[in-house]
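Here the structure is laid out as C-alpha cells; the discussion comes afterwards.
Yeah, one chain of the complex is gone here, protein chain that is, but the others are all in their spots.
Right, chain A next:
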Amino acid sequence: MDGVVSYQRFPKIKIREVKDEYLKFELRETDASVANALRRVMISEVPTIAIDLVEIEVNSSVLNDEFIAHRLGLIPLTSDRAMSMRFSRDCDACDGDGQCEYCSVEFQLSVRCDQDQTLDVTSQDLISLDPSVVPVDVAARSTSSGFDATENRGIIIVKLRRGQELRLRAIARKGIGKDHAKWSPAATVTFMYEPDIHINEDMMESLSLEDKRNWVESSPTKVFDIDPSTHQVVVVDPEAYTYDEEVIKKAEAMGKPGLVEIYAKDTDFIFTVESTGAIKSSQLVLNAIQVLKQKLDAVRLTEDTEEADEQFGELGAHMRGG
C-alpha cells in the first residue's frame, strides 16, 4: 500500500563471546519489546526435557519421596532433542499418558549402600534409556571438554548410609519454563542498553587531577580512567556502566553539572545468556527465535481464522493462555 511508511527494521546480531553455557551478543537496530520478548522466551518458553514423573520403589534414605522427586526434576538433562519432541499432553502415540518414546525418556536409578562410608547418590547413577538424554554433567564428562572430571562427581541427589537404598523409575518429559522452573534452559538471561557517554571535555579540563581521580573513582564500576600520560579522562569500558548515575551525581556534587552526559541507546542491546547446560547457549538463542516466530505465526493465523487455534494445538494454547 502506498503512502504507508514501513517501520520494518532488520535487527542485527553480533556475537561477542560464545561458550557452551555462556553467550554474549549484541542485538542492534530493534527496540526493547523485541529484546525483552527474546529474553522472556529464552527463560520460559524454550522447551527442555526434565524429569516429571517419579515412581519410587524403595526409599529408605533420609529424604522423603517428594523431596527426592523434586531434586530429580531439577537435574538439567541434555535437551537437544526437546524441540523435536512432543509434549506428552499432545502426544497421540501414547494417548497422553506420556510414556512413549516420542514424548518421554525413562530413567532408572537403583543404589544401595553396603559400605560404612556415606554413599553419594548422584546424577551419574541415573541410567537413561535414551543416550541422547542424560544429565548434563554426565554428558559433559563423556565429551570432557574442559570439564574437570575428577573434581566433579555429579549432582548429588541424596546421601545413603549403610543399609539404605534408593530404587526408582523416572520419566522425563518435554516442558517449558513457564510451567515449571525445572524446564527453564536459562540460568540467567539479561540485556542492557548500550550506553552513549559524552564527556564535556572543556569542563573536564577545568578539573584538577585530584578532582578527576575522585570523579573517576565515584563510579563503582570501572567505566572511566585517567590516561596516565595525558591526564585526560577517557572512557575505558562504556558497557561497565550500570546506569547508576553515580558519576552524574558526583559531578553535580562537585559543582559541575553537565560534566558528563550518558544516554541509553534504546535500539542497541547487549545480551548475556547463561544456560543450565540443557541446551547450548547458542542453540538456546536460536530456539528462542524459533519459538518467538511460531508465536508470531500463531498471531497472524488467528487474524485469519478464529478456528485456527484449534488446529494449531500448542500454539493455540499459547494464544489463549498468553
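One rule holds for everything that comes next: a residue touches a chain if its C-beta (ideal position, glycine included) is under 8 Å from a C-beta of that chain, and two chains touch if they have at least 3 such contacts; residues count from 1.
In this text, contacts and distances are computed from a predicted model.
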Omitted chain, identified by the protein name its UniProt record gives, among "Integrator complex subunit 11", "EKC/KEOPS complex subunit BUD32", "Cyclin-dependent kinase C_1" or "DNA-directed RNA polymerase subunit beta": "DNA-directed RNA polymerase subunit beta"
Candidate in contact with the missing chain, chosen from A:Thr48, A:Ser104 or A:Ser184: A:Ser184
Touch criterion as defined above, residue of A:Asp114, A:Asp244, A:Glu261 or A:Asp297 at the omitted chain: A:Asp244
Chain A residues that touch the omitted chain in the full complex: 32-33, 35-37, 39-40, 43-44, 56, 59, 62, 64-67, 70, 74, 177-178, 180-182, 184, 188-193, 220-222, 240, 242-244, 246, 264, 272, 274
